[in-house]
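Comments concern the structure below.
The complex appears here minus one protein chain, its other protein chains still in place.
Chains here go by letter, A and B, matching the order in which they are written, and residues are numbered from 1 within each.
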Amino acid sequence: MTLTSFLTIIAIVFVMFNTALVGVLAVIYAERKVLARLQQRIGPSRTGPWGILQTMADAVKLVLKEDVRPAESDKVVFYLAPLVIFTPIFMLWAVLPLDSTKVLSDIDLGLLYVAAILGLSVVGMVLAGWSSNSKYAMLGSARSAAQLISYELPLILSALGVGLLAQLYSDTPFNLSEIVRAQLSIPFIFVMPLGFVLFMIGALAETARIPFDIPHADEEIVGGAFVEYSGIRWGTFQLAEYTGLITMSVLASILFLGGWNGPFSEKLTWLQPLYLMSKTGFIILLTFWIRAPLPRLRIDQLMAFAWKVIIPISFLNLIIISSALFTGKQLGISDDVVKGIIALLSIISLLLVTYFIGRRRRKRLNNYRARWGSN
Amino acid sequence: METKAEVVKSANPDMAELRINMGPQHPATHGVFRMVLGLDGERIISVEPHIGYLHRGSEKLSEGENFQQITTLFDRLDYVSNFNNEWVYVRVVEKAMEIELPERAEYIRVILAELNRIASHFLFYGTYGLDTGAMNPSMVGFRERERIQEVFEAVSGARMMHNYFRVGGVKEDLPDGFVPAVGNLLDHLKRGYDDARDTLTESEIFIERTADIGKLSAEETLDYGVTGPILRAAGVDYDIRKADPYSIYPELDFQIPLGSHGDCYDRYMVRMLEIEQSIRIVEQAISRLPDGPIQSKVPRIMRPPEGDFYVHGENPRGDLGVYLVSKGGTVRPYRLKIRGPSFSNLMALSSMLENVYLADATVILGSLDIVLGEVDR
Partner (left out) sequence: MIGTFRGLYTALKHAFRSPVTLNYPDEQPKLSPRFMAHPVLTWDHGIEEPYCTGCLICMRICPTDVITVSMKDNDKFKLEESKRRKIVDDFELDVAGCIMCGLCVEYCNFDAIIMSDKFNESVTDRNTEVHSLDELLEEGKEQQAKGRWSPPAVKKSQRRSAAQVVTKDGQGATTDSANAPDNRVALAREKAAALRASRELDKKNKESSEKGNN
């Protein structure tokens, strides 16, 4: 590796880092505005035109705050924890393709790299909570570790399903750019909607968004693992969380929505990053929309949901895909028919799951409807 | 009898109980209320509630104020449902002095008190949504409450601390355009109620969080002296408006929602259905509002005769009772005792919090719907 290529990589990483920061600013502002509109409010509107400088103002305020560290806390680990949380998420940016030619590191096992790095995000949370030497923080980090570990499985299994499908089109199915190219004809969300739903649930849980945000439930443990951090150190956690959100959304667009594909994207290559960004934006908006009306799940309900519902369904998803592909290859059925069969089976299982999840609710509501007409 | 904490500790003698202080400043305790929880992992094994952070000496202050001035104290008791508090107080003085009210005053009182009940239940809805983690319910709840408070401002001049009910009637007549304004308000409230119902009531996650949590059987509620929606959620058919009716309630047609399981979801449902019923009551009262005077002849300086008088009324939180001891001929009461419903409801907390998760503590406390102004007075 020559000096110039090394310096080029440094420059690119620097640009990516700044993009991440600006992106986080934009996403936080967008979240506040979108949530406000979903609640018939206005959201930030005074700092800067239409309030776009609101996050900057918050960041400046955080920087100006006093940096408090609990006396009994472990100094080194306390200061290291925000970095340990942020770094794995940012390392994922190395393999995400911006368009058909631009990717920092075009490795053939991109998906495996993603799965491995996601596992590291647990370490930072545990370090943060443990080093704070506070009961609330310890509780928060314990909950968060359990949640992150449990919900990695559906995430990785559904990504694995995507890899299996991409096998139809290329020899290196785990390369993220190849996965995008495999979706030229039809995005994978239409082929395996069940996989998309599972990936979204896993992504929401990994980034600790509602309905899975028990790790920093304001109402009970006031901040969870980050309760002892003040000022810009706490700001770093927010940065890490929203970078994670952006990363997961980009991954979801790449794996399921067709990445940088779109009308005229092959000829006009400058459209490709725009398509990717708009699909990412769509997923991020979906996350905001899910946040507004839904309550959060309790920790044991969360774990029960993961291990008793989501993980078996992710295995079911894999079984559907692999058996369809295998029988398709054996019987010589064309690829499109195989994909159609997978889609059909996915939708049927989604409907069945939806029916069974709502059973308790229906029982309680029927009780009331019988008494009061429609409540 | 051994408490659960003692049982657990005697079973594992070298276990350290994790003590967490859900302190007076906490986003989830509805007001300044402190709970010292003993946790075993995520399960609560002991709870020590501490109250008194909002004690303002209302009962003692009322011994130094004239009967006309005490209404201002009662506004601030349960600061969310002001008209209901004022109503119970003026009823006890009217009972002592044997004053009868003109009909228009009774109707005005019922309309305003029921609107206040709707406002209080919407506040419960908003804060309960926040307790379980949803953000939209709080906005919906407070939006509807703002609409109601605008009507209150037009009638009494203040959005919350009205000081509008007087012994013998109300302070001044309703403003022009009140009836169409209330009709308009009720339409908005029905739509807001639909929004509220669609957001939380049927949500699976909400039902998971609140169903079968914090159960209180009917005998337990009666033992603890719990009243209000919690009692009705446990299945006991007791509402003072039907059991011991006052004012014009016998002439109005409404139902009392009853639960069956006695858990948090039932309490939530009872309050939601009570909003519906209160809308019905207000509609009936508005359509039958008679003309006439709004205050009966009452002396400027009131001196109730000697005796003990007790009156209770159905507040949104339960059974608010006021006990007046009068020595006869004085302008100030000798003793005014307030039976706060939230105080009695809070007594059932320790039994409900046995062996539940920490996350459920917030949900159960929210379902009790306490207001610290009433607990501490």
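Please note the rule applied: a contact is a pair of C-beta atoms (placed from the backbone, for glycine too) under 8 Å apart; a residue touches a chain by one contact, two chains touch by 3 or more.
Bear in mind the structure is a predicted one, so any value in this text is a computation, not a measurement.
Although one chain is not drawn, the whole complex shows that of B:48, B:153, B:219 or B:237 it is B:153 that touches it.
Check A:273, A:340 or A:358 against the missing chain and you find that the one touching it is A:358. Here the missing chain is touched by one residue of B:85, B:163 or B:210, and it is B:163.
The residue touching the chain not shown here, chosen from B:91, B:143, B:209 or B:377, is B:143. When the full complex is taken into account, the listed residue touching the unshown chain is B:99, out of B:37, B:51 or B:99. Residues of subunit A that touch the chain left out of view are 36-42, 45, 289-290, 292-294, 354, 357-358, 361. Contact residues of subunit B toward the unshown chain are 65-66, 68-69, 71-73, 97-103, 136, 143, 146, 153-158, 161, 163, 168, 171-172, 175, 195, 198-207, 292-300, 302-305, 328-329.
Keep in mind that, in the parts below, only the chains that are shown with their structure count from here on.
Distance from the subunit A centre to the subunit B centre is 42 Å, each centre being the mean of its Cα atoms.
Contact residues on subunit B toward subunit A in their complex (touch as defined above): 18-20, 26-28, 42, 129-137, 139-140, 143, 197, 199-209, 211, 257-258, 260, 265, 269, 272-273, 357-362. Only residues 35, 38-41, 135-136, 139, 210-211, 213-214, 217-222, 291-301, 357-358, 360-361, 364-365, 367-368, 371-372, 375 of subunit A touch subunit B when the two sit together in their complex.
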